[in-house]
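In what follows, a single structure is set out as structure tokens and then discussed.
Left out: one protein chain. Kept in place: all the others.
Every chain is named by a letter (A and B) in the order it is written, and numbering of its residues begins at 1.
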Amino acid sequence: MVRELVCIVCPKGCRLHVDEDNNYSVTGNSCPRGAEYGHHEIKNPTRVLTSTVRLDGGLYRRCPVKTDRAVPKGKLMDIMAALNDVSLQSPVAAGQVVLANVCDTGANVIVTKSL
Amino acid sequence: MTNMFDVCIIGCGVIGAAAAFELSKYQASVLVLEKENDVAMGSSRANSAIIHAGYDPLPGTLMARLNVEGNAMAEDLCRDLDVPFKRIGSLVLAFSDAEKATLETLLDRGQRNGVPGLKILSAEEVLQMEPQVSPKVVAALYAPSAGIITPWEYTLAFAETAVLNGVELVRNAKVTAIQKGADGGYRITTTAGEFEARYVINAAGVHSGEIHEMVAPKTFTVKPNRGEYYVMDKAECFRANHVLFQCPNEDGKGVLVTPTMDHNLLVGPNAVGVEDGDRVNNTAEGMAFVRGKAELSVPGINYRNAIRNFAGIRANTDRDEFQISIAAERFIDLAGIKSPGLSSAPAIALEAMKLLSQCGFRPEKKAHPITTRKKVRFRYMNDQERRELILRQPQYGRVICRCETVTEGEILDAIHSPIPPCSVDGVKRRAGSGMGRCQGGFCGPRIVDILCRELHLDPLSVTQDGAGSRLLLKETKQVGDEF
Partner (left out) sequence: MYDLIVVGGGPAGLAAACSAWEKGLKQILIIERDKELGGILNQCIHNGFGLHRFKEELTGPEYAGRFIDMLRDTGVQVMLDTMVLEINRDHQVHVISAANGYQVLEARSIVLAMGCRERTRGAIGIPGDRPAGVFTAGSAQRYLNMEGYMVGKRVVILGSGDIGLIMARRLTLEGAQVLACVELMPYSGGLMRNIVQCLEDWGIPLYLSHTITDIVAKDGRVSHVTVHKLDDNRQPIPGTNLEFDCDTVLLSVGLIPENELTRAAGIEMDPRTNGAVVYENMETSIPGIFACGNVVHVHDLVDYVSAESERAGAAAAAYVSGTAPEGGTIDIRNGADVSYTVPQRLRPGNVPKAADIFFRVRRVFKDSVIEVSADGAPLVTYKREHMAPGEMEHILLPRKLLDTVDASEITVTAKEA
């Protein structure tokens, strides 16, 4: 099956066609980065998840966090659920690991702001 | 059993509040019942914010007399109670010979009503005073005694001072029934419990017909009438120096353009009869009508500088007169108070005292009732005053509302005032926060924070305004949240 998507690598917005039956080959791109994006996006779409966790004793009641690498799109809600169980105590430092290998994705959830 | 109050006032808009203030100077136990969670929640907070001169009402009416009296009282009252008020004068603009003739009629009426200083101005004189007015103007009626006021502050000033003088205010108390008790008092059933009082004053605004009919046969019908407005950023304030009216016609007093006490420009209203006196929505047609009409008086208003639309309800009736009378034994109507009700409020309160006296209630004056109020308004101060203020109390050095320069000290003053607010807009009406161009976008969360801190509230319970208007619906990151 050929899947169609808009490339987001740059603002141009090329319409990519990705052939799932032909090793996810990409047409419609105007640069190699577009081909890579299309291939990856259909074969194994991933995203960096950013969210917050509870924080006690800080300037704010929530501390921002992110996965330190892109995780499979299908895992995002599982990771969100895992974050509900996290509660940090101030001070925290940017880069500090909150959850290691979250939901077996190989990614760590890390703090993005020292609070 | 509940204790028996001397007087129960139903409704704490500007009329109820003014009556409460007047009564609070006497040795009487007074109860005020308000159906909303704050005072000034109906017509009193959403109107043209004008103290009219008094040339509109027909001579001989109560409206004419009370308007002119109320106007005359406003200056001292506002000075004593620290309410923003300024006699900037008004102009009724005429754009044709027919309208010029209307000015003559208004002049005559005004003079018979006792309005001071009325004068008809030539087009040249008008344009000198108001360079932004349409050059098509042919003449105008000038009324120097007209003024602008902050109407919710007028109401709050009366109500707060009344409370300090011992008046009991119960909010969230909607009256559902009034019965005559065997002991000569009235038994008043509300959503906040039952109360008893010997005398009742009906100041229920758009609901004054319903309250009247709980006690007396129907004598008038309230016809709620909605008016829509634009509030413009201070950048547009230069377009008017006076209250600029159009000639009244079959549609009412026409659309006005006026500066406000905080140097915004107010444009509106239209006038549309509506069924629901509590619904104050804006409509695309109403807003277009207001823009179109205002263009005739002051062309070129830049609506990209609008900061808010609002709508208010007039408690119009099928009578061309306030419904002020003894409606039943020891039951006084201050009902059907439409425009110029805000202007007339303190005079209506004196009228209520007369009617109470006719009913047999003649309390002694208190020796030293509180009749003054003082508020800190950082934005109105000069540099030296600001310097001294912050030195005295550092919380006035932290700006919470950056658009209107309202400080934490003023927010705290509001929260700990005699009638503490329970909503973000309640703080807004008292302190002026969130009135500006960002409409509370920046200071809203900070005010929620301070409200919760000072009053030990859960943020989830804080409302924007009236009951039910919750701001926040849920806390994030709760263990067991499902996705």
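Couple of notes before you dig in:
Note that in this section contacts are C-beta pairs under 8 Å (C-beta built on N, C-alpha and C of every residue); 3 or more make two chains touch, one makes a residue touch a chain.
Just so it is clear, the model here is predicted, and its values are computed rather than measured.
Screening B:K86, B:K180, B:R319 or B:R386 against the full complex identifies B:R386 as the residue touching the chain left out.
Here the missing chain is touched by one residue of B:T61, B:T102 or B:T283, and it is B:T283. One chain of the complex is left out; on chain B, the residues touching it are 230-231, 279-284, 286-287, 303-304, 306-310, 383, 386-387, 390-391, 394-395, 397-399, 402-403, 405, 408, 437-439, 441-442, 444-445, 449, 459-460, 463-477, 481-483. In the full complex, chain A makes contact with the omitted chain through residues 5-6, 8, 11-13, 30, 47-52, 54, 59-62, 64, 66, 73, 76-77, 80, 94, 112-114.
Note that in this section only the chains that are shown with their structure count from here on.
Against chain B, in their complex, chain A makes its touches with residues 52-54, 62, 77, 80-81, 83-86. Note for the complex: chain B touches chain A at residues 476-483.
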